[in-house]
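Removed: one protein chain of the complex. Kept in place: all other protein chains.
On to subunit A.
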Amino acid sequence: MEQTPLIQMQGLRFAYGPVSVLADLGLTLGHGERIAIMGRSGAGKSTLLHILALLQSFNEGRFLFDGEAVDTLERGRKEEVRARHIGMVFQAHYLIPYLTVEENVVLACELAGVPADPNQVTHLLACVGLTERGKHRPTQLSGGEQQRAGLVRALAKQPLLLLADEPTGNLDVETGGRVLDLMLDPAIYAGAVIAVTHQPEVANRFDRVLALRDGRLQYQTWEQPR
């Protein structure tokens, strides 16, 4: 039997009042599939991620998350799904400032309802090169280290879907590359990834690259800027 896709979107429409953002958007994403989404500023990429994260409701269309119709989910259930199955990383790290790196990770697991396995947390921290930094507060880490800690926090609960909004946007090329390596290393995380990025060299490392244009997702065709 074929596995149901993780994400099925059809005819999705969303507008901020009169400002139409997504129109007749379709997206199918299998388990473990990794895609990048590109598009000019204001195209609606973040909005789409918010819808994918079950934060934003949409006006029309169908959206199944792991086979469940999202628009019929109860309020509490949406949060449950997000906490358990969706990890998010952003351009900046957004660790909770008064918690140590480890506590940040444990908090995410607790919210997900999965007990944080200390061995796994240690393993993940080791994978991202933060073995010694688990007891440190975010302010004691560099930007790249914070971003990696944020990634560990998103991955520790082993979500089905990782959403990343310009995860390397704030980092230099080398550090950004390292974060990307970790995110895409199947040994660390085997689930699906949807990443928004402005950088073609980042996007190229994903299985598929889609462009959000006129409210729809299309295959990216490179129009090289000379």
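In this section, contacts are C-beta pairs under 8 Å (C-beta built on N, C-alpha and C of every residue); 3 or more make two chains touch, one makes a residue touch a chain; residues count from 1.
The rule is short, and it goes like this: contacts and distances are computed from a predicted model.
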| item | value |
| --- | --- |
| The complex's invisible chain, by UniProt name, from "Sarcosine oxidase, delta subunit family protein", "Pyruvate ferredoxin oxidoreductase", "Cysteine synthase A" or "ABC transporter permease" | "ABC transporter permease" |
| Residue among A:L6, A:A36, A:A53 or A:L141 touching the omitted chain | A:A53 |
| Chain not shown: contacting residue from A:F58, A:F90 or A:Y189 | A:F90 |
| Identified contact with the non-displayed chain, of A:L25, A:L48, A:A112 or A:A192 | A:A112 |
| Contact set of subunit A toward the excluded chain (per top definition) | 46, 50, 53, 55-56, 75-76, 79-80, 82-84, 86, 88, 90-92, 94-99, 103, 107-108, 110-112, 153, 165-166, 169 |
